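Omission of a single protein chain aside, the complex is shown with its protein chains in their original locations.
And then chain A:
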Amino acid sequence: MVMGKNGINDILIKGNLATPFNDYLSQDPEWAKEIGDEALAANTRDGKVWSISDQKQTVGYFYNKEMFDKAGIKPAQTWDEFMSNNEKLKAAGFVPLALMTGENAWTTNLILASIVGTSGDAGNKFMNTLHPSDFNTPEMIGALNQVKTMLEKYTTKDALGAGYANAANNFCQAKAAIIANGPWMIGDFSDTTKCAAGFDQKVGIAAFPGNGMISSYEVGYMNGGKTQETRDAAEKFIRFKTGLEGQRIALEFGNVVPVSDQVQPSEALKQKYPLLVESIEVGNQSQVHYGSLDSIVYPNVTDAWKLLYPELVFGKSTAEEIAKKLTDIAAKNK
C-alpha cells in the first residue's frame, strides 16, 4: 500500500508497479458508492482507477475576527478588496498575512493558487490541470506580482524562508491576522500548547475572493502489492481506510473532510469544533473550485518555490522570469 502523493503515483504508474482498482470496485459497487464518482474520477487515468482518495481538500482562509473588527473590515469579495484589507490591517497595527516560502511554500501558494484559480476561465482551467507545463501565462504572472507585494508589505519579517510551523505559530500567537489553510488546522486553535486559551473563539473562516475555494481530492492510496495475496491484503486495508467508517474516523479524530456526503460530523464534533461545520458550509457555498499547486504541479516545481520566491522579492527576477523558470523546471521532470 503506497500513499501516491508528491509524484509517487506517476512513478508507480510509469514503472508498471501498481495495480488499478477497477476490478475490485466492480466486485464491490457499495464501496465505489461510498467513495463517490467525483473522487474516483479525480484519480482515474485512461479509464483506470490508480488510487483511492480518503479525503477532500477544501481550503479557504482563517482570519482573526478581533483584528478584523479593529481594522473595520470583513472578508474580501474581490482581490482588490483583499489588498485593501491588508492595508487597513497594517494601518491598524497588525501584520495581515501569515506567509512562508520555505518547504513547499504552502500558505503562500494557497493564495497564489487562488488568485490564479479565480482569475477567469483560463486561470481556473490552469489550476484544474494536472502537471501544467507552461507557467508563462498572464494569470500566473499577475498572481506572482500580487504575491510579491504581499511578501514585501503585508507579512511577517520571517516569511521568506520560513516553514509551515512559523506561519502557523504567527497566526496562533496572534502575530498575523490571516492564514490560508485547510480544516485540519481547526483542532490547533483550541490546543493550548499551540494557541492561547480561547483563541478558537476569535477565528473565522472565509472563501477566497471571487468565492473561490481549493477543492480537490487527495491522491490517496495505491496498491503496489507484488503477488495476488499481497494485492488482496492491501485492497482490504484500503477499502477499510477509504470506506464510510474510515472516513468517519478521519473526520472525527483528524478534522479531515470526507469524500462522501454520507459521512457527516457527529453532534459532539459540531459542539467541539463549530468552525469545522462552518468550514464545510463555506465550502458548499463557494462557487469557483480548483486544486492546490501541490496537487497539480510536478514535485520538482513544488521544491522550487523556496528558491524562487526570494528571487522575486529581492528583485533578482521579475514575475515573467519566474514564470519562465517554473516552465523550465517543469520540463526537466522525467
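Operating definition for what follows: contacts are C-beta pairs under 8 Å (C-beta built on N, C-alpha and C of every residue); 3 or more make two chains touch, one makes a residue touch a chain; residues count from 1.
Heads up, the rule we're going with is that contacts and distances are computed from a predicted model.
S.K.: I notice the complex is incomplete. Of the names "Cytochrome c7-like domain-containing protein", "Sugar ABC transporter permease", "Formate dehydrogenase subunit alpha" or "DedA family protein", which is the UniProt protein name for the chain that's not shown?
M.R.: "Sugar ABC transporter permease"
S.K.: Among A:158, A:252 or A:278, exactly one should touch the missing chain; which is it?
M.R.: Selected residue, touching the omitted chain: A:158.
S.K.: Quick one: say which of A:36, A:60, A:75 or A:102 touches the chain that got left out.
M.R.: Reading the full complex, the residue touching the unseen chain is A:102.
S.K.: Can you name the residues of chain A that touch the chain not displayed here?
M.R.: 7, 11-12, 14-17, 101-102, 156-158, 160-161, 166, 299-300, 303, 306-308, 310-311, 314, 316-317, 332-334
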